[in-house]
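Report on the structure given below.
A protein chain is absent from this complex, but the other protein chains hold their places.
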Amino acid sequence: MIDPDTLARIDSLQLRYARALDTRNLAAWAECFGEAGRYICIARENVDQDLPLAIMMDDSRARITDRVTYVTEVWAGTFEDYQTRHFVQRIDCVPRGTDVFAVESNFLVAYTTTRGRSEILVAGTYEDEIETGRGEARFRAKKAILDTVTTPRYLVYPV
Amino acid sequence: MIDPDTLARIDSLQLRYARALDTRNLAAWAECFGEAGRYICIARENVDQDLPLAIMMDDSRARITDRVTYVTEVWAGTFEDYQTRHFVQRIDCVPRGTDVFAVESNFLVAYTTTRGRSEILVAGTYEDEIETGRGEARFRAKKAILDTVTTPRYLVYPV
Partner (left out) sequence: MIDPDTLARIDSLQLRYARALDTRNLAAWAECFGEAGRYICIARENVDQDLPLAIMMDDSRARITDRVTYVTEVWAGTFEDYQTRHFVQRIDCVPRGTDVFAVESNFLVAYTTTRGRSEILVAGTYEDEIETGRGEARFRAKKAILDTVTTPRYLVYPV
């Protein structure tokens, strides 16, 4: 049984993460990762078949920082912007050594289409490794596995 | 850090609110507001551009009571009814003086179309001021900010 305070800190990280993306604050998104943080966004199809091809693969903190630059500086103005709204539900949480937890969550991301309607952008699960050691909890690794095979639009922002 | 009991009372208010709307119990909806309660439902477009035009603007408890009368007596039988299903996720909670909290939440409202399918009606954020002073928590102010620009049907019920 994990103590309620640790769970609260873990949930709080997930909500900071959701908020960072929903407010398109990419710097705050990067801050959710620890120094050795990794981010992967991949289709469940590929996970199931053990294929490594990912939609986004930031396997170091430096690449996470690069992604912030791409989205906010390099790509800025070249893509059709969109507003997301994340919902996250923790399904499982298992200790993995001192102050590290393997956390699985369901997620659903709604977005507003250019026609002004809200639809589901992607749904799936997060498989995360979360450090709760010093200060705020952070991701050591975050893997967003998409049920959705064909997203209704291309993804610019992380999920 | 806000104590777990206060957070539980705040969350409980949000669920009472959701349940009131999902059961189309407008009187119970009005009861979620304190004596000086205000309710605003507005598009994010307008908030971002600082335009005051709102979809619903009940800037006093009397107007909230009026809305109950409109929906349940004046408009009754004149609109195509619909069933909603609200989901709310608290994202932030900050104290604003004694027994008052500024609470931000993500929401998603599913509804059943006349063709019998379930779709997203609206998604967005609640920016609320919640009083936890005496008895049950209540809204001093509730602002529903819709990401959705063009709702798939006209809104009769508050969000």
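Going in written order, the chains are labelled A and B, and every chain counts its residues from 1.
Following the convention adopted for this analysis, a contact is a pair of C-beta atoms (placed from the backbone, for glycine too) under 8 Å apart; a residue touches a chain by one contact, two chains touch by 3 or more.
The model shown is predicted, which means the values in this text are computed figures rather than measured ones.
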- request: Have a look at A:Gln49, A:Thr78 or A:Thr150 and name the one touching the chain we're not showing.
  value: A:Thr150
- line: Contacting the left-out chain: of B:Leu15, B:Ala76 or B:Val100, that is B:Leu15
Statement: Interface residues of chain A toward the undisplayed chain are 4, 44, 87, 89-92, 106, 108, 119-125, 147-152
Task: Pick out the residues on chain B that sit against the missing chain.
output: 4, 8, 15, 18-19, 22, 83, 85-88, 108, 110-112, 115-120
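Throughout what follows, only the chains that are shown with their structure count from here on.
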- prompt: For the sequence-identical pair chain A and chain B, what is the superposition rotation angle on Cα atoms, to the nearest 5 degrees?
  reply: 120
Statement: Chain-centre distance (mean CA atoms) for chain A and chain B, in whole Å, is 28
